[in-house]
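Notes follow once the structure below has been shown.
A single protein chain has been omitted; all remaining protein chains appear in their positions.
Right after this comes chain A.
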Amino acid sequence: MKRTLLKSILFGLTAAIRLTALRSPEFRKQLKSRNLIAQIRLKDGSIARHYCLRDGKVISAAGLHPAADVSIAFHDVTTALEFVKPPADQAKIVHAAKHFKVTVAGEDALVVWFMQLLNRLQTASLTMGQAQRDGTVRYTTNTNGGPLFVYVKDGRIVRTTPIDLQRDDAASWTIHARGRRFSPRRIATVSPHALALRSMVDAKNRLLYPMKRVDFDPNGQRNPHTRGISGYERISWEEALDIVSAEIKRMKREHGPGAIAIYHSSHHQWGNVGYYLSALQRFGNLIGYTRVHLNPDSWEGWYWGAQHHYGNSMRLGTPGGYGLVEDCLKECEQIVFWSSDPETTSGCYAGFEGTERRLWAKELGIDFIHIDPHYNPTAQLLGGRWMPLRPGSDSALALAIMNVWVNENLYDHDYVATRTTGFEEWRAYLLGETDGVAKTPEWQEAETGVAAREVRALARRWAARKTYLAAGGGGQGLGGAGRNPTGTQWARSMILLMAMQGWGKPGINFGNLQAATPLDMTFYFPGYAEGGISGDLHWTAAAISNYNRMPHVLSMNPIKQMIPRQKLADAIIDGHSTGYSWDGVSLEAQFVPFHYPLPGHSRVHMLYRYGASSFGTMANSQRMVEAYRHESLEFVVNQSIWHEGETLFADIILPACTMLERWDIGEWAGAGAYGHHIQEQLNHRMIVMQHKCIEPLGESKSDYQIFLEILQRLGLGAVFSEGCSELDWCKRVFDSSDLPNHISWQAFLKKGYFVVPPASEAQREPAYFRWFAEDRPKDVPEPLPLPSQYADTFGKGLQTPSGKLEFVSQTLRRAGEDNPERQALNHYLSSPEGPAAGERFERYPLQLLSSHPRYSFHTYSDGKGSFIDDLGDHRILKQGYHYWPLRISPQDAAARGIGQHDLVRVFNERGAVLCAADITPLIAPGILKAFESSAVYDPIADGKGGTIDRGGCVNLLTSPRPIVKGSSGMASSSCLVQLEKWMETSACPV
């Protein structure tokens, strides 16, 4: 019976191919693109059928073919039916593949082609997007700043718009607070960088063809010293991919494991298939590479500091936020924004979803305080008291507040007594009993510049009102002062402040209404950290849910050698480096160093650079210029969408396309384990099909396709792709989620998105940390601490050794008190990039704050001729060039003879950057502010024999020093600089 069925299906396949070719022009085109003979057989040959595909026609016959190009052999008839009988069960298919119950023979590229063709039978006749009356088709996509409709006509993008929710989309939640009803607008709000997407697709510096550096010869002179200087010539994909694959093989052969390093940026495009943790990770594992290990960028102070007082390593040391929008609107009387500018950073990925909620708070009369060197856009919108302070001095202000609370008896004694440990030691430090220095408001004045009386006023107000502390852009950590050289002190102090005021009691919590709305977080859709198609169980969170929900063949990088990203340049130049792990599993994982190179492993000789430029985002990036030119670096390939500063240091440039030119699928703000449940920033959970809206521009290809074609040259195409196209993978991701319970694949492709219904009032999560304040078992859906990490009963208490909030950290004490920069007790140390720098401060007397950008997402959407460039707060057009704005006080400008929009040279011993001055009273004297992340690195001669970057990469000036000794934390949001008016002399491109 089974044998007959198999024979019938194999026979019917011919008709299916013919019929589909008849119906679908695209399938017809694909069928026509190759001639080959493929055969499907049982291993013993007792059943076999071969298919001759020639010029778009197919004929088939039973029996074996003596010269089949591709042969798929099943171990037995049961296995064969699992593959070919619909509906396919992916778990059985992958199981069969893993256990060699199915084997393929033939040239890898042909095998993949044939398997993709068969898969295409499932998708060829599906309708994508919705036709509109004006002749456009409305597709959907997802970005770092929210989902969009994409209207396309005649292969051209006409417009992109935010998505207005329809009547048939799930209803919105309602919160009842203080006699009012609050329900969000029925729209998915988006960030500026999302709205600039169209201008990025057809950007002037799109990479459209593979290119080779003119003086790079893989078989002769490689000239590493001219990287970043010499020009490029266009080459064919064949040549480019041949060179890259040949170099990969040569590295393995000549140098051995570890010779190839993959270096990627963090935020490239959106989607579960094309993400760096997905396709790139799978590619990397298949070639074997030295991992360039990321610092928890933007979470530094929390990860390397705050978590040691209360746990939450899973969240990189930041607090969570369930139920807090409701709690805040109902109970809170005051929000203290401390280095918190959600109107600039949108939390993270969240468009302007929190904005409306903060305006509700304003309507309710909740008071606002803004502690920030800059009167930032959040302060501008909401109003409230501005308390400007010196960058990096934040912890002094926090200590002084706590000092007032102790002296004036203004803290929660009961909470401190029952829910915390170590208070006596901390109290003694605050009062100066241990070091002779009382941390009074007067003491902090010299550090922060804030008048003592104002600190007292703030401390008293705080203690008298139910207060939310909005720490960092997200309200619960992220960015802000946590990225500066004293970021750990600040983040630790934030936790300790709340520990004194009863964190978790009604109206007393972390947040700025950015998180968390009453959404349904039980609905499963994998976030990007779950690794997409990577199959990587070690360096992604795939093992938790994705790996069993979406059965796929695992992949693994056997090379244990790692370089901390902050030290990549040092590793290349000096040949060695030491790093500390970013690992959210435990509080202690970060204490263990890793070294490069590892015994028996090769130094890095090939760099596979992927994604956007990092000159604008990584500390002390000037050093990377030197690294790129180091002779040990034999080969650099850069796979990018745009010509940004860093692509020009590659030997081979591979042009990738944007996500609008390929298939993907993703949840808005769904970061998975990188940000557990951070979709709660949104007003509506939205899962979005990322349609291939247009064909790739020029000769660009999707990242997936580039990886596939390289791997095919290594015979690994079938292993990489599992015979799937990107659209097939999207379907597998769809099937792995809870979506099929609510919407069909067909309907999803057509409409493009699904709104997850919010939790009912009875299903809502309780307010975060309430359980802890009330000493109950944990009642919020956080999978960590791990079972073994509870000091007492499972589910009771925190991840700390005591299970309580610890004013003096036991984990740091256990790790050794020999680290003066990170002691168990949160000692105040002045910022090394401030007045305490002494002689350096005299030479470079201005503190440059380089905070997260407002209009771009890091480098994403900056430069490139993007529409964003026209916004005067993002770039300033002067003499035909878009310069990076530098905010400066009228006093500092006047002292240097600088007028509005004058070009200025910002410099220190590490480098020089050309900016345009934006003179504003919104920044205190002595402080400058620029966004951190220019995508444009554009060095020109400075007329003094050196170069100056006129692109605006202020990270050329920031310190390579880690945030604390014994960490790999970047501390790049403030540095000392001097400033002078730029006299246009001999400046010219180099």
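Structural remarks
Note that contacts are C-beta pairs under 8 Å (C-beta built on N, C-alpha and C of every residue); 3 or more make two chains touch, one makes a residue touch a chain; residues count from 1.
By definition in this document, contacts and distances are computed from a predicted model.
Looking at the choices "4Fe-4S ferredoxin-type domain-containing protein", "(2Fe-2S)-binding protein", "Carbohydrate ABC transporter permease" or "Branched-chain amino acid transport protein AzlD", the name in the UniProt record of the chain not drawn here is "4Fe-4S ferredoxin-type domain-containing protein". The omitted chain makes contact with just one of the residues A:Ser199, A:Ser700 or A:Ser721: A:Ser199. When you scan A:Leu633, A:Ala837 or A:Ile868 for touch with the missing chain, the hit is A:Ile868. Considering A:Gly56, A:Pro757 or A:Pro925, the position touching the chain not shown turns out to be A:Pro925 (whole complex).
Of the listed positions A:Gly56, A:Pro218, A:Gly256 or A:Pro377, the one in contact with the omitted chain in the full complex is A:Pro377. Looking at chain A, the residues touching the absent chain are 133-134, 158-162, 164, 185, 187, 189-190, 192, 195-196, 198-199, 202, 343, 351-352, 355-356, 359, 373, 375, 377-378, 380-381, 385-390, 442, 448-454, 456-458, 460-461, 854-855, 865, 867-874, 877, 891, 920-927.
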